[in-house]
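With one protein chain withheld, the remaining protein chains of the complex are depicted in position.
Coming up: subunit A.
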Amino acid sequence: MKDRFSSFHPIVNFVYFAAVLLFGMVFMHPILQTASLASALLYSIMLNGKKAVTFNVLYMLPLLLVTAVLNPLFNHAGVTILFYLKNGNPITLESIAYGVSAACMFVTVIIWFSCYNAVMTSDKFIYLFGKIMPALSLIFSMVLRFVPRYIAQLKVISNAQKCIGRDVSQGSILARARNGMTILSIMTTWALENAIETADSMKSRGYGLPGRTSFSLFRFDNRDKLVFLLMLGLIAVILTGAVLGENTMRFFPSIKVPDKSLLSFTVYMAYLGLGLLPVIINVLEEVKWKRIESRM
């Protein structure tokens, strides 16, 4: 399935991820954390399919368990003592709850980052930051381009060296290592010379002169406007909740969750809505597409 959220304007993508990552790191409240974890999981599976499932089960689940167990071993605060360790330190219910909560938070943030990696491609990042820090984003984009280029060039050099019997696959182990070093050395010299040529070429094509346009073109159209405003509205509701103390709970010395009210319910719904925003967009677009298709 194609991800439609990626086709929105980069600023929409970026603000969305900035918000979910920030809120994911700050809010420690069981309902909000579950909402965030569930939406992160759902979206990551939607984006990366099977790969995301294996990633989540193989890496994230053990990480979650280890982090959850680690906290009560080092943290002995809390009033509800469950039992004592051999060295006399108490294990408390509060520290276990806190460990689970912190572990959840950490795993949620990592899963959000895996979604971020899929959606915020480097050209979007450069489009957004090219205006604020042009020199640094140019460096980023050049490095991203150079890496595959160097790997390709390395193959060219290695093939040329193979013709004269000086490849890493030829000779004794010592000779192989020496050949490898020679190839890297040739590579470095080429990279540096090539870089200066590129720089001169950039200069002669007017790098740094005013009035230049950027390569990627993104239009901020009505669809973007709608989603952006919706997103800002949800963020405003969540922030109101944060200011009123609805979004966190107390762990120490004893567990205390803020009382449920109409307001807290609204905040939970807004948080879930924000987390699921890309999933909802994807589903809606898919339904729309199916309907158009069936009419043809």
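The rule we apply is simple: a contact is a pair of C-beta atoms (placed from the backbone, for glycine too) under 8 Å apart; a residue touches a chain by one contact, two chains touch by 3 or more; residues count from 1.
In this text, contacts and distances are computed from a predicted model.
K.L.:
As a check of understanding, state which of "Cbb3-type cytochrome c oxidase subunit", "Energy-coupling factor transport system substrate-specific component", "Tryptophan synthase alpha chain" or "Succinate dehydrogenase / fumarate reductase iron-sulfur subunit" is the UniProt name of the chain not shown.
P.N.:
Matching "Cbb3-type cytochrome c oxidase subunit", "Energy-coupling factor transport system substrate-specific component", "Tryptophan synthase alpha chain" or "Succinate dehydrogenase / fumarate reductase iron-sulfur subunit" to the record, the invisible chain is "Energy-coupling factor transport system substrate-specific component".
K.L.:
Of the residues A:203, A:225, A:260 or A:288, I need the one that contacts the missing chain.
P.N.:
A:203
K.L.:
Have a look at A:136, A:156, A:257 or A:284 and name the one touching the chain we're not showing.
P.N.:
That would be A:136, which touches the missing chain.
K.L.:
On subunit A, where is the contact patch with the chain that was removed from view?
P.N.:
Given the touch definition above, subunit A has residues 22, 25-26, 28, 67, 70-71, 74-75, 77, 98-99, 102, 105-106, 109-110, 113-114, 116-117, 122, 133-136, 138-140, 142-144, 146-147, 150-151, 181, 185, 188-189, 191-193, 195-196, 198-200, 202-203, 207-208, 248, 250-251 touching the missing chain.
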